[in-house]
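A single protein chain has been removed from this complex, and every other one stays in its place.
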Amino acid sequence: MTVFKNRNDVTEAIVTTRVAKGLSWKSVADYIGHSKEWTTAACLGQMTFNAETAAKVVALFDLDASALAWLQVPPSKGSLSGNAPADPLLYRWYEIVSVYGPTIKELIHEEFGDGIMSAIDFNMNIEREPNPAGDRVRVTLSGKFLPYKAF
Amino acid sequence: MTVFKNRNDVTEAIVTTRVAKGLSWKSVADYIGHSKEWTTAACLGQMTFNAETAAKVVALFDLDASALAWLQVPPSKGSLSGNAPADPLLYRWYEIVSVYGPTIKELIHEEFGDGIMSAIDFNMNIEREPNPAGDRVRVTLSGKFLPYKAF
Amino acid sequence: MTVFKNRNDVTEAIVTTRVAKGLSWKSVADYIGHSKEWTTAACLGQMTFNAETAAKVVALFDLDASALAWLQVPPSKGSLSGNAPADPLLYRWYEIVSVYGPTIKELIHEEFGDGIMSAIDFNMNIEREPNPAGDRVRVTLSGKFLPYKAF
Amino acid sequence: MTVFKNRNDVTEAIVTTRVAKGLSWKSVADYIGHSKEWTTAACLGQMTFNAETAAKVVALFDLDASALAWLQVPPSKGSLSGNAPADPLLYRWYEIVSVYGPTIKELIHEEFGDGIMSAIDFNMNIEREPNPAGDRVRVTLSGKFLPYKAF
Amino acid sequence: MTVFKNRNDVTEAIVTTRVAKGLSWKSVADYIGHSKEWTTAACLGQMTFNAETAAKVVALFDLDASALAWLQVPPSKGSLSGNAPADPLLYRWYEIVSVYGPTIKELIHEEFGDGIMSAIDFNMNIEREPNPAGDRVRVTLSGKFLPYKAF
Amino acid sequence: MTVFKNRNDVTEAIVTTRVAKGLSWKSVADYIGHSKEWTTAACLGQMTFNAETAAKVVALFDLDASALAWLQVPPSKGSLSGNAPADPLLYRWYEIVSVYGPTIKELIHEEFGDGIMSAIDFNMNIEREPNPAGDRVRVTLSGKFLPYKAF
Amino acid sequence: MTVFKNRNDVTEAIVTTRVAKGLSWKSVADYIGHSKEWTTAACLGQMTFNAETAAKVVALFDLDASALAWLQVPPSKGSLSGNAPADPLLYRWYEIVSVYGPTIKELIHEEFGDGIMSAIDFNMNIEREPNPAGDRVRVTLSGKFLPYKAF
Amino acid sequence: MTVFKNRNDVTEAIVTTRVAKGLSWKSVADYIGHSKEWTTAACLGQMTFNAETAAKVVALFDLDASALAWLQVPPSKGSLSGNAPADPLLYRWYEIVSVYGPTIKELIHEEFGDGIMSAIDFNMNIEREPNPAGDRVRVTLSGKFLPYKAF
Amino acid sequence: MTVFKNRNDVTEAIVTTRVAKGLSWKSVADYIGHSKEWTTAACLGQMTFNAETAAKVVALFDLDASALAWLQVPPSKGSLSGNAPADPLLYRWYEIVSVYGPTIKELIHEEFGDGIMSAIDFNMNIEREPNPAGDRVRVTLSGKFLPYKAF
Partner (left out) sequence: MTVFKNRNDVTEAIVTTRVAKGLSWKSVADYIGHSKEWTTAACLGQMTFNAETAAKVVALFDLDASALAWLQVPPSKGSLSGNAPADPLLYRWYEIVSVYGPTIKELIHEEFGDGIMSAIDFNMNIEREPNPAGDRVRVTLSGKFLPYKAF
């Protein structure tokens, strides 16, 4: 087993091992004890684990012990490079796609197989979500799943 | 009143008139008879009106009659230029930000004032939405509203 | 009527007048005497008219006589800017999208209304088309039309 | 034989082995049981195999057994980076070039040798293809093959 | 006096009038009742005024009454286009330069004349600023002012 | 231990070793005898050590002796690539983010954990800092820390 | 007649007038007394006229007298923006396309009509051209002309 | 000797071996039996060899037998990435620089040593080259060779 | 005479008037009382005039009185957009080309006519220039002037 020199190497090992072991993201999330969305993002190198969840990840994916520290270091996040929108409100949405996009891809494929969520047969709803710690913006997006078919 | 030479000019006239008249997007949507999300996107030049809704838009915003035809022509859509993600599933999310981003900005500001929807104090949920016409991907995003404050 | 200073101005006048008069591209093509694909590309400023077809365009769209010369000058073509693929075979396909893309958009909208041709529910066929003047590559693309729906 | 750590490594192995063995894409397609277009795209890492076709690929190209899982995971698709057109209809055509471009290159070369499909000596036809599951856009492109010649 | 069609036109009018009248940003801020930093950013089109401060701006800069509404609409913010850093923490700093950069330029020039704040003869300090509403990051940057000199 | 061929390799070794040993940047700074801000920037390859501090770095991180020379060579600095603002005053701020951004990221995470410094719940102050060697621009930035939370 | 404020405006007037008058570049060159290649490049704003040839241009294209001075000022040259090759020898070729490209386009169209010079059915020869003032590189490029055809 | 996994590796081996053996491109061309221009482009990975010339290349450069197949596969061509001109006629010239640029560089250096072909002390001639298989565009470029000199 | 709304408009007026009046930059510099290098840069909108020199500029170029204030406001500087080198030392040289490039172009053309300063027939010298206010870097660049010649 190799000593890990950075978080990227740990992420690659997790990705490779998950496929080799045939683990679903849902099962990883159940084992870790967080939502499938946060768990996937964290395993893909976008979030920071605490000592307890890092240890579970090391165990589940048979990682070298040197992964333990890297999983607890705040990683460099985001997957999109290129011209981002300058407006801060618009940018936060671009950032969501940048930080959570690979997670969304993994989870849609896990649930539906290869294909996309349509942006044409699509609707959305934006509403206020009252919250004592400060109201939230709640956005619901619904797009038809369109599968790739072999021909 | 000027004769409109393309859809962009119609969009600019709508945007200018809406602010001058102090109309909320919600009230425009109620008048048009569609959701505030679709109505705003359409008024910002991203969607195509039918004859009936186009006539309502012309009336509500006191537009020159030449707007009537332009509102019914499928427009050139999208607001993001720059390096888009190549993967089709990821691209559909980038496209949602490109096509609906200005709508989201307008509607969050209308409901909350100036500020952003946080991508840090944030969570998301991805689930299957059964539908006889083909199952859909339903994604719910929740982010705390953070206001800009004068200092 | 304004004297035209370049081909772009002629193109904009055609685009504006076609919508104002409610002419379909198909009817323009029948009047000009070429396919709807070539006619649309030419009217959008991508192809060169000869003296006879240029005169028809001037008449159909009530253009100033100065348009007659500009319609017969080979125009600056293409609509895509950005990183193109370096390989010559791949580039030719990128060029087809660049030169004929706006034509494809117009004609699909004319036939189907607002929406897209799916690249997911999609198949293609590549075959040799024997031709005494040199064999040709014949590619057939078939994608489901997906309409935008108001919500 | 090396254990594969991701789909890219599997794709490179297929590409290398195909040339070394002198297999045509047509023969691979016949063996897999799909069209030459889908088969080539899939072997180039753009499509997902099912268990049965993945096993055939592993056998045909003498791949390590670890390839079996990777061939069944939806891959990251697309080969074009750079400024894509923002309009969704135009983008779908750009995506076709991005996802299927390398496939088109392989199959034209397999049929005609080194050269290009002309975008100048070229014509196209766009038509409605009626289909009970939703009408389709059928586009036929025909371009003369132009060979590179040694000099 | 012209009717304003968007916030940009209002901003340009403020910028032109301020120089013509010889008003300092400090004096504008005193009149408006906010800090010179916020006031400058707001006058440069990055912040939203309330009804009271918008009225003061209209009066101070002799703007057409149509400016009143535009000054109260959340504007499109940011001045930097190009590749932004993907990491959210780094991006927030890039955003500060994008949103407040022109303000910083104005205020340094107002205080020191033409020149720059050195990034070489420079030091910085990062510390925790306890706050009952949530602790804050307090960063102090100090750079020598270097004047341009005519030669 | 490997002989270092350039400064980048030394930087990577420091980064890896710091995490493996669990050293805080604050403790490294105390050992080196400089501020945590300068020390972090220097360890991340942005500043030049003198003979004395280079020796301490080699000792603290158990580096091969060949690191000693590289740590004393002025490095290639900056971490941002892409369109920078052309104006020299604005550029110096962009440069601060480019040279010190990774340092800021490390030190905020060390003090607060994973999260960001808000650019929305934010204020700033620009003032003259008198100095006999030439007056300085002193800028104080204060932004609320917003933590990432697992969900 | 308008007073010209810069060279670009003069160039646009020449381009418009040439088409309106139906003058060939060859006839302009004969009138000016230089090659068709240099004359076209100069008329397109890439070269500097002397007093005598500038006067001829003003007369031939009925330009306002203010054009006389602008035609004798060395212009800002080049038409290509984007990533240029860094190597100086390669760059000179990129510069030839940038400075003379629009000239080549005009002259090929004038001789052959709309179409392209093939880069596939193409050959080239590079040789030393002895010259007492310093030997020259002589490159001969030959590409088949491929016409666009209406369909 | 290593088994070649793609054409790039074959190209690198040719480039390295040619310098090590001190072979001129002219001598390689004589051995292969084609022009020095085509031969250099082909050896640099831009053209496809037939069975006979591929065998000569393998022999001349002492390549592993696995190179034989790769040299006969149409390669991915072109060396320029970045914004290409959209117009098809201009693009073909950009493509010539992209595909043949490295060849031009090699052959000018072989004939003249290190330096450039001037784009300033430069002239060009464009003419029709009658040809029964279709007339050709013949362009002659002549630029003074300017040597780099040590100082 | 038009009222100036920003510095760019003033710069354009200076550029137009200088050519119309046939004034050399040298004569402008003598009139202003600064070097030809600083004067040209300032007139091209890169430097700030004081009250006295601004008044001279207004008089010399017959500008509207509103130019007086704009000439004394520190302008937005720089002419290069695109990827700048990240290293601060290298960037300063890029900035010199960005801020002073148009000045260098004007002055070389004024002295030599149309052409370039060679970067091939070129040499440079870097030396320390002792100075009680802090030593300076003195760099001398010498490149042969190469004229464009009509052909």
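Read from first to last, the chains carry the letters A, B, C, D, E, F, G, H and I; within each, the first residue is number 1.
Here, a contact is a pair of C-beta atoms (placed from the backbone, for glycine too) under 8 Å apart; a residue touches a chain by one contact, two chains touch by 3 or more.
Every value quoted in this text rests on a predicted model; they were computed, and no experiment measured them.
From the options I:Val58, I:Leu107 or I:Ala150, the residue with contact to the unseen chain in the full assembly is I:Leu107. Of the listed residues F:His34, F:Lys56 or F:Arg138, the one in contact with the hidden chain in the full complex is F:His34. Take chain I: the residues that touch the chain left off the picture are 35-38, 79-85, 87-90, 92-97, 99-102, 104-105, 107-109, 111-112, 115-119, 122-126, 128-129, 131, 133-146. If you put the missing chain back, the residues of chain E touching it would be 115-116, 118, 120-121, 123, 146-149, 151. Think of the hidden chain as still there; on chain F it touches residues 5-6, 34-35, 37-38, 42, 47-48, 50, 53, 66, 69-70, 73-74, 76, 88.
By our rule, only the chains that are shown with their structure count from here on.
Counting steps between touching chains, the shortest path from chain F to chain I takes 1.
The chains in contact with chain E as well as with chain H are I.
Chain pair F-I has a twin interface among A-C, C-H or B-E; that twin, with over half of the contact pairs alike by residue number, is C-H.
Rounded to the nearest 5, the angle that brings the Cα atoms of chain A onto chain H is 145°.
For the pair chain C and chain F, the distance between C-alpha centroids works out to 54 Å.
Here the spacing of chain A and chain I, counted between their Cα centres, is 52 Å. With centres set at the average Cα position, the gap from chain B to chain G is 46 Å.
Counting only residues that touch two or more partner chains, chain B has 35, 37-38, 76, 79-85, 87-88, 95, 99, 105, 109, 115-116, 118-120, 123, 146, 148, 151.
A list of each chain pair in contact follows: A-B, A-C, A-D, A-E, A-F, B-C, B-D, B-E, B-F, C-D, C-G, C-H, D-G, D-H, E-F, E-I, F-I, G-H, G-I, H-I.
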